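Pasting a structure here, questions to come.
Incomplete set of chains, arranged as in the complex.
Naming follows writing order (A, B and C), and every chain is counted from residue 1.
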Amino acid sequence: MKIGIVVFPGINRERDMVLAFERVTGHTPTIIWHRETHLPKVDLIVLPGGFSYGDYLRCGAMAAHSPIMQEISHFAKNGGYVLGVCNGFQILTEAGLLPGALLPNASLRFLSQDCYLRVERDDTPYTNGWKKGDVFLTPMAHGDGNYFADTKTLKMLEDDNRIVFRYASASGKVDPQDQTLNPNGSINAIAGIISENGRICGMMPHPEDLVDPLMGGDDGKPLFQGIMETLTQ
Amino acid sequence: MKVRLVVMLKQGVLDPQGKAINQKLHNLEFSEVQDVRVGKVIDLELTETSSEKAKQRTTEMAQKLLVNGVIENFEVEVLS
Amino acid sequence: MNKKQQPIVNEKLASEFGLSTEEYAKVLTIMGRNPSLTELGIFSVMWSEHCSYKSSRAWLKTLPTKAPWVIHGPGENAGVVDIGQGFAAIFKMESHNHPSFIEPYQGAATGVGGILRDVFTMGARPIANLNALRFGSPDHSSTRHIVDGVVRGIGGYGNCVGVPTVGGEVNFHSSYNGNPLVNAMTVGVARKDKIFLSAAAGIGNPVIYVGSKTGRDGIHGATMASAEFDEDAASKRPTVQVGDPFVEKLLIEACLELMETDAIVAIQDMGAAGLTSSAVEMAGKGGVGIELDLDHVPQRESHMTAYEMMLSESQERMLMILRPDRTDVAKQIFEKWELDFAIIGHLTDTGHIVVRHNGKIEADIPLKPLADEAPLYHRPTAPSPAPAPIGDLKIEKSIEETLLQLLGCADLASRAWIWNQYDSTIGGQTVYRPGKADAALVQVDKTTIGLALTTDCTPRYCAANAKIGGAQAVVEAWRNITAVGAKPLAVTDNLNFGNPEKPEVMGQIADVIEGMKKACTILDFPVVSGNVSLYNETRDQEGKAVSVLPTPAIGGLGVIEDTSKAVGNSLIGGCELVIIGETKGHLGQTIWLREIMGQETGAPPSIDLQTEKANGDFVRNEILNGNILACHDVSDGGLLVAITEMVLASNIGCTLDVPESGMRPEAYWFGEDQARYVVVTSNKDKLLQNAKEKNIPARVIAYAGGDGLVFPSGSVITIARLREANNGFFTALMKG
């Protein structure tokens, strides 16, 4: 299993991601600097969280228009696995690799708190460590996590079963209108989606920060276990 | 040449900022306010001297980077 | 400022720049001629209260600063202590009070940026931020706006640079109306043998400027930070600096990357008084001269004068002395991170700072007298009036009602509204984030070492008795670190006071420092860095100057070798709660007295440092032995508030035992006697036995379990109800 973590200027959760892979899988990912012109041979590209280019203009916009994103697009179009978390998710939508957009949180404030996610599919490389309907705890930390898609896109996502995580209560109840359950106001309480081919996934919260009981729990572990299982098959 | 790009959220895209401002203005008793929409303005200073050309290049910049067509519309205006 | 309008340098101008008649006379003696405008600017900022500590220096020198684990005490950019396994913690706290009043968002944001630079300039990767905040009365017209801006600013900057904000404190009091206190603390970690200092060395070595370009930001900021506010404040506004956390993040990475090489001889951030203070201090400390050519300074605006460039407080800039054969290596690194890099001068053997611009010498000042002759004042002190004695207490409320009211008051309400806007988990090493333990706990990468971090101060105690208040602030920080199981190592402080030219204020400063000194000495908890902010006062409606409450914020750092042994403050179902320390029912200056009785009266609780040490050492030992599973010190609000906070942290209820007799219930439940901890144990017999052997007062006071707080009378308050009371304050304050 070879994992590459791409770092744009202003990205700041790459160390968390490395640590999580090390803690859960024992595997140390390679860091890929955004100026590199060729992707090294990897099985999975991770776009971690942070504030690429300060999140100025729009979150993820400037990173999405970097030369290396063309390489990543190529990689994705050839069936490569790509995971974008938080700013990484924003970059993927800005680059058009995933549909929709992430708007400012409904509260117009940065939200750093724990939330529960309900797993909507367990047949993807990113979710096969869970069972459909499982609920897990994860920290979230973002100012712009309010997922939006127009009616047509939304219908397509729902119909094609492309929503992988939704914000929920501890018992798995989803209510997009309830701000305690859907803190950033995402449409249909969407927290993560996947591409048509099931290989490009974007999500807002940070399971990588909850993989060690010492740091408050290990609810995020199945994400990494699932990835390892897929990639080592 | 100075060009102004005004970027607004598309109709139908929720504008939480506009909504919050509307609410606050009402609290401050600006009751004549019916609706508020918040957008961005990006002022560009270009070496370009033809206003036609400046407009065209700014439109390219908008499409390439400055505007997210999924949620935003834009207008270009030559200021001077 | 444009050339045509260059003002004439004379005593009047000097006084506008904040130099007194005597100070200006000294300038003339040192220079032996009339100074140029740029020279006057340099003197005025270097001799400002902010840079020279002229009112407080004599007192600061009395603080203990040494211990076997202290690597660098005060005098460097930040304090450095040995935390074991080859690592050092580097930390400091700094104020941005006045800028935060003028522009709350940018003021607070640039405060965070500045303190981060003080820490990474020494070679440390920043791993945690904390913030000690003091706001005006909740019902004052500006409070909401300031709270909103300050919290957004701290979050906006810290979240973007990717350093977790893990703790802090907040108080509200009318004395901070229009003069908030914003004290930011950063903690970083470096290899013990890779620490970078600021003393310049090597005649001829190049002086390098890196980071952002220089604009006309904050010109006069450093002198402004030392001048009290009046209606005039608004007109000083154009000097506001804007922070760019994105550039700061790049600067951190670039500097740390360069620090892996052997290129750096000395390095310092450009903080208050920008290029002036960094150049003067680096050369001064190294005993060398320095020559700058401002033509090479990266500039954001056109036609900047030498004066403007020397005094600009543009953010995100650093000054370095490099080995001449390594400038290319350095240049490459800064280019990689897309930051400005410029050689702007070199070191000389003249002992002077010489500033050139457009081929002209704009300043030429001998460095030694600039430093040695800096004013030092022994300002007169006067005692503060003793607080009024406690008046009649007509008690009408039940304990239950009282508790709910206290939980919702400004100083005890949940701070979740604030910390939920701060990224506290980034880094993946946060063991205890805000609200989960008495001190935040952050693990050091690739080790099992945990750093326990806290900020503390109880300004109302300081106002009532500055000596006790100064000691109490230190003691509470020490207790909070102890309560997670860590060993307290050292302190950084931020001393916030009013106008030192008023003898009463100077008396507070002297007494607070005296109290701190005693506590730090006996607890072996030296001060390794800090900051002083004076002239914190504003005018009330009648135009009278009001000083802020004396507020010596203490930032404490402790270490635990094995983070898995640390404890938080959450109850554990089925366990017993034991109070360690003696409850005497002290009511003077308590929150209960203020909130329920409407009196700010009485003496603050006395501090017995030997008892503090004995009780704290006992608690720490028992945590490490595994006999204590959770712990919370008793502070603001007293015993019942402490227990309730543990209930709220865990969502587990508890049943209270009948209080000790011989005391009125209010005194027992809400008294603020010091040296106490509520601890949770599943091994009560062993714990009580150990306490008895060591002569430590210990007594079972409650049993954990259920979903409410059950009083001895049998009445119950549900956790939901407690939480509602606790959360209401910020929701109401920030609404609308």
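Definition applied: a contact is a pair of C-beta atoms (placed from the backbone, for glycine too) under 8 Å apart; a residue touches a chain by one contact, two chains touch by 3 or more.
Not measured: the values here are computed from a predicted model.
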Query raised in the report: Full complex composition, in terms of the labels displayed?
Result: A x1, B x2, C x1
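Quick note on the criterion: only the chains that are shown with their structure count from here on.
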Requested in this report: Using mean C-alpha positions as chain centres, tell me how far chain A is from chain B in Å, no decimals.
Outcome: 29
Query raised in the report: chain A to chain C: how many Å between their CA centres?
Result: 35
Report summary line: Expressed in whole Å, how far the mean CA point of chain B lies from that of chain C is 41
Query raised in the report: Touching two or more other chains, which residues of chain B qualify?
Result: none
Query raised in the report: Which residues does chain A have that touch at least 2 chains other than itself?
Result: none
Report summary line: Per the touch rule, the chain B residues reaching chain A in their complex are 12-14, 16-17, 20, 64-66, 68, 70-71
Query raised in the report: Where on chain A does chain B make contact in their complex?
Result: 57-58, 61-62, 65, 93-94, 99-101, 103-106, 108, 146, 148, 150, 185
**Report entry** Touch list for chain A against partner chain C, complex
**Finding:** 9-10, 12-13, 15-16, 19-20, 35, 49-51, 53-56, 109-113, 139, 141, 143, 206, 208-212, 214-216
